[in-house]
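Note that this complex is displayed minus one protein chain, with the remaining chains in position.
And then chain A:
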Amino acid sequence: MNQRALGPILVAPALAMVVLFFVYPLAYSLISAFWSPEGWGWANFIKAYELYRNDIVFTVLIIALSTALVGVFSIAIGGYLVLGENPRSVAILKWLYRWPLFIPFVVAGQVMRTFLAKNGMLNNTLVGLELIEPVSAVSLLDWRGIVITFVWKQTPFVALLVAGAMASLDRSMIEAARNLGASRLRILLEIIVPQVRASLTVGLTLSFVTMMSVLSVPLMINAQTPTTITANMAFRINSYGDYGVANALGVISILLTSGVAWLYLRQASKDKSRAIA
């Protein structure tokens, strides 16, 4: 067979699969967001804005907060793994932080639903240690519960990427800074983090996109308003069969992630041009 034809032939079925079952429905959702019973136009977006304005802001705020916290914890974990001086603590941390890595969101939602409840283990432990009074135990099953679940689930993934990048850094600069008397925190923030920015951005961007599509956690943790727009999309479809407004919300979530993805691609191309130069 012709060698030049073989490559495209072997790739074609997989490519067709992605185009048919992802790109086509994605395009379909973009187009049908602009179609309503009154014809083409912005009607769905106006309705989505009127009904779910607060939820859109809520979604952006909690996912941005979760992403920021995931970033902070990942840097802290990666930093301790690279700079920690006590080998036993480093080994314990390395063993400990990864557990939630592959736990599905629906399981994380259920687990946190029992843990963060008013009578959950978190409150019971705080009361048992006499850190809080039994009467002041509150349920965290609201926006805080979503943020805690997202951070619990996503930190291991980003920390794994960040720690991997940190471990492969050239240690001579770190040693030099240590010899000059720089504190470990300063070394982490001024020498290590700038060098692993690419891995950090990739991890946080992928996390942001993932959290933007999670339906189970907001449904299970936060049975009240405001809620995330993923829950609104499911509600619009299951209760009203209203694909117009659901797709308008979908386009909004795609635009939000595209903004983040654009930042990521800009970073990636910057790194690439630096590597070439």
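One rule holds in what follows: contacts are C-beta pairs under 8 Å (C-beta built on N, C-alpha and C of every residue); 3 or more make two chains touch, one makes a residue touch a chain; residues count from 1.
Note that in this section contacts and distances are computed from a predicted model.
Enquirer: Given the options "Glutamyl-tRNA(Gln) amidotransferase subunit A", "Glycosyltransferase RgtA/B/C/D-like domain-containing protein", "Alpha-ketoacid dehydrogenase subunit beta" or "ABC transporter permease", which would UniProt use as the protein name of the unshown chain?
Expert: In UniProt, the chain excluded from the picture bears the name "ABC transporter permease".
Enquirer: Just one of A:Ala48, A:Leu81 or A:Met112 touches the chain that is missing; which is it?
Expert: Checking the options A:Ala48, A:Leu81 or A:Met112, the one contacting the hidden chain is A:Met112.
Enquirer: Of the residues listed, A:Ile56, A:Ile146, A:Ile187 or A:Met233, which one is in contact with the missing chain?
Expert: Spelled out, the listed residue whose C-beta touches the missing chain is A:Met233.
Enquirer: One chain isn't shown here. Among A:Ala43, A:Leu122, A:Ala177 or A:Leu263, which residue touches it?
Expert: With A:Ala43, A:Leu122, A:Ala177 or A:Leu263 as choices, the missing chain is touched by A:Leu122.
Enquirer: May I ask you to list the residues on chain A that touch the chain which is not drawn?
Expert: These residues of chain A touch the chain that is not shown: 3-4, 6-8, 10-11, 13-15, 17-19, 21-26, 28-29, 32, 86, 89, 92-93, 96-115, 118-122, 124-125, 127-128, 134, 152, 206, 209, 212-216, 219-220, 230, 233-234, 237, 243, 246-247, 249-251, 253-254, 257, 261.
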